[in-house]
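Sharing a structure here in structure tokens format.
Complex shown without one protein chain; remaining protein chains in place.
Then we have subunit A:
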Amino acid sequence: MNFSEVFKLSNQLSRFSPNGKFLASCVQYRLVVRDVSTLQILQLYTCLDQIQYLEWSADSLFILCAMYKRGLVQVWSLEQPEWHCKIDEGSAGLVASCWSPDGRHILNTTEFHLRITVWSLCTKSVSYIKYPKACQQGITFTKDGRYMALAERRDCKDYISLFVCSDWQLLRHFDTDTQDLAGIEWAPNGCVLAAWDSCLEYKVLLYSLDGRLLSTYSAYEWSLGIKTIAWSPSSQFLAIGSYDEKVRILNHVTWKMITEFGHTATINNPKIVIYKEMEKSQNLEMENLPFPPTKAAASSLFNTESKYEVVSSPVSLQTLKPVTDRPNPKIGVGILAFSPDNCFLATRNDNIPNAVWIWDVQKLKLFVVLEHLAAVRSFQWNPQQARLAVCTGRSQVYLWSPAGCVSVQVPAEGTC
């Protein structure tokens, strides 16, 4: 695996363009656009303040840079570097900003979620959407970019509004039977909208595109409920991860649970492959250590190399006992991701933080467990094939594919 040289980055803001040709990264108040193949700097833009959020437009022609402190959004064009656009929310403040799917409108959420302002780059017109809900995932666009669903709250009741993105016409507006709507998400086929309640109540509501309620699902009551949900790429399955350390899969025909995946601390089944990260023992030659120790030497001392080893069952994984009297306990399935070919589902159980569980969706069984030395921070699937990249905060990046898994040392001074 080849690594490039190290580039400066601030705020962990680095994005690939949707067409895969450019890489945009932020350094303080500068926006650097590089070519992906050569990593040469193509464009350099300067913003007015430290950039807090960066997003490419869907057609890879524009980049949005949001500065929340100043309430500013600046838009840059790749085709015409001299083109500039600055949106100032003024005293309304800025909390969040995002592109519309056609790449010509910018949706700014003002402070205290007072309203969402829709700025148009084509017509310089402004539209306002009142009462947006401040929740985990309040805005969601369909995959084809035609419709937008927005969670609203009015008079202590939750509503969902469906807009047509082409002309921002309100298509449907209906209330949801939730206590406190936590998030909404479109299915990849754009015909079903999943809405789920906050963790105080386990409830998932499924709405059709025209606003009809298709089904409700609730696994249990009183205990803490849903933590995260994910749609499968074919819209066949809806995976719901909850605080009881289980993932429940609903099918798209009956919207009933077809199976539930439990995340136990010990794995007994011998058919499951368990990769355990082991440290490669380093031979430290005490005599040859330079003094004062150089950065590289120091980092190499502390960032020991590691490799995966296949461990036979039964295996007991390292668990973390969560503090029970604090809110938002670190327990339950917190991250869910389907692979793009719909074959695998990767999950993380927050009280077994070192392990990534990979489930075979075709057989609905546990397939592989990856156990690491440090807690897993995040993982992502390759957008085109079934390959998972995991990072745990050490100086390695871990890659898993059905053929095997590998731990790659990132030649860097810091940690990833």
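Operating definition for what follows: a contact is a pair of C-beta atoms (placed from the backbone, for glycine too) under 8 Å apart; a residue touches a chain by one contact, two chains touch by 3 or more; residues count from 1.
FYI, contacts and distances are computed from a predicted model.
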Protein that the absent chain corresponds to, by UniProt name, given "SSX family member 2 interacting protein", "RNA polymerase II transcription factor B subunit 2", "Small ribosomal subunit protein uS7m" or "Proteasome subunit beta": "SSX family member 2 interacting protein"
Touching the absent chain when the full complex is considered, from A:Gln179, A:Ser218 or A:Thr266: A:Gln179
From A:Ser14, A:Gln52, A:Asn189 or A:Ser401, residue that would touch the chain that is not displayed: A:Asn189
Contact with the hidden chain (one of A:Val32, A:Cys65, A:Leu121 or A:Leu250): A:Leu121
Interface residues of subunit A (partner: the chain not displayed): 59, 62, 77, 82-92, 102-104, 110, 112, 114-115, 119, 121-124, 126, 146-147, 153, 155-156, 164, 166-167, 169, 171, 179-180, 189-191, 200, 208-210, 222, 253
